[in-house]
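All protein chains but one are shown at their positions in the complex.
Note that the chains are named A, B, C and D in the order they appear, and that numbering of residues resets to 1 at the start of each chain.
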Amino acid sequence: MKLCKVIGFATASLKVEGFSPYKMVIVKSMDENGSPVGEPFLAVDTFGAGLSEVVAVATGAPAAHALPDKGLPVDAAVIGLLDHVSIYKKEIYSKHKEG
Amino acid sequence: MKLCKVIGFATASLKVEGFSPYKMVIVKSMDENGSPVGEPFLAVDTFGAGLSEVVAVATGAPAAHALPDKGLPVDAAVIGLLDHVSIYKKEIYSKHKEG
Amino acid sequence: MKLCKVIGFATASLKVEGFSPYKMVIVKSMDENGSPVGEPFLAVDTFGAGLSEVVAVATGAPAAHALPDKGLPVDAAVIGLLDHVSIYKKEIYSKHKEG
Amino acid sequence: MKLCKVIGFATASLKVEGFSPYKMVIVKSMDENGSPVGEPFLAVDTFGAGLSEVVAVATGAPAAHALPDKGLPVDAAVIGLLDHVSIYKKEIYSKHKEG
Partner (left out) sequence: MKLCKVIGFATASLKVEGFSPYKMVIVKSMDENGSPVGEPFLAVDTFGAGLSEVVAVATGAPAAHALPDKGLPVDAAVIGLLDHVSIYKKEIYSKHKEG
């Protein structure tokens, strides 16, 4: 799963059938210092993640398993809101400190 | 899903069976300022996206779920035309302003 | 799908069962000027694409749907020979002009 | 499979159903000298890999096959703890020397 930070949101009025109940967040992967890197991408989010929250995002075919409807064309989904992230024993993110 | 801008179109007369009803757009991913980045790629489009429109594109095996015929060799499909895209509360795209 | 140019060919005498009827082309993705970029890779080709032809290549699990035998370990397949490719209304490839 | 080094750990209290029994490690791919490179990512680990251990990580849809529950949205899983890694006959990792 990608270790991501939520950096924004997107809305679509015209979209494939069955997609309407889902919210899309814009995320970026994080490097080992917690800084967002690489290209932003869209993930379906059923957890209500807020701006700057750190989340685990499943990509590819497994992403659909995060939703009740497995037949949607979803290739990225938030699968959890992270509480603590440590790299080489240094805490780079703690939800309670930031939130 | 990739956050993409439509940058062109492609046509093929010789293609796999079942592909004929579908139009192919050429898209590029967008960075957080809304500029296209990376390699262009082809996506099947059933929404009639126009040049410079911003779309969500599902890639990999999930893309086929955007089409009525799930058995086509499709690895990228437009799943929605985006209305608004905001990054860190700044609007980087609004369909109504641009369109 | 990747927008690719055929840059070469490969043959294998020792390969997985069922692979024998298929030809493998070597392709590279194209940038928006039509120049090949990135790493070359192998794609199964049932269209008889020639050197320098521009093709659409499906990658990942969907690639197998381009072949009669869906159970082969194929992660890239030519799904069509392109006729015209335009980027921002400029034609970057036309089969008839080049061929 | 990716040849990875474990560089950290992450915990999530809010996550998709069925994920609770699994631990998530943070890993990075290794280059041919054994140095971690690229973006860190999350992998489900059922082997109890420790910090700095070298592991094989399956990514994409196959990752779910490493878990008893195949229906989880998992796109990366540790599939083994490596003992020896040699590149051009030079040993770049040996579990017994390091552990």
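We adopt the following convention: a contact is a pair of C-beta atoms (placed from the backbone, for glycine too) under 8 Å apart; a residue touches a chain by one contact, two chains touch by 3 or more.
Every value quoted in this text rests on a predicted model; they were computed, and no experiment measured them.
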item	value
Contact set of subunit C toward the excluded chain (per top definition)	7-16, 19, 24, 26, 28, 39-43, 51, 60-61, 63-64, 71-76
Touching residues (missing chain, whole complex) on subunit D	1-3, 29-32, 37-38, 47, 56, 58-66, 77, 79-89, 92
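The rule is short, and it goes like this: only the chains that are shown with their structure count from here on.
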item	value
Distance-maximising chain from subunit A - centres being C-alpha averages	C
Chain centre separation in whole Å, for subunit D relative to subunit B (CA means)	33
Centre distance in Å when subunit A and subunit D are each reduced to the mean of their C-alpha atoms	20
Shared-contact residues (touching 2 or more other chains) in subunit D	61
Chain contact topology (line, ring, star, complete or other)	line
Interchain contacts, given as pairs of chains that touch	A-B, A-D, B-C
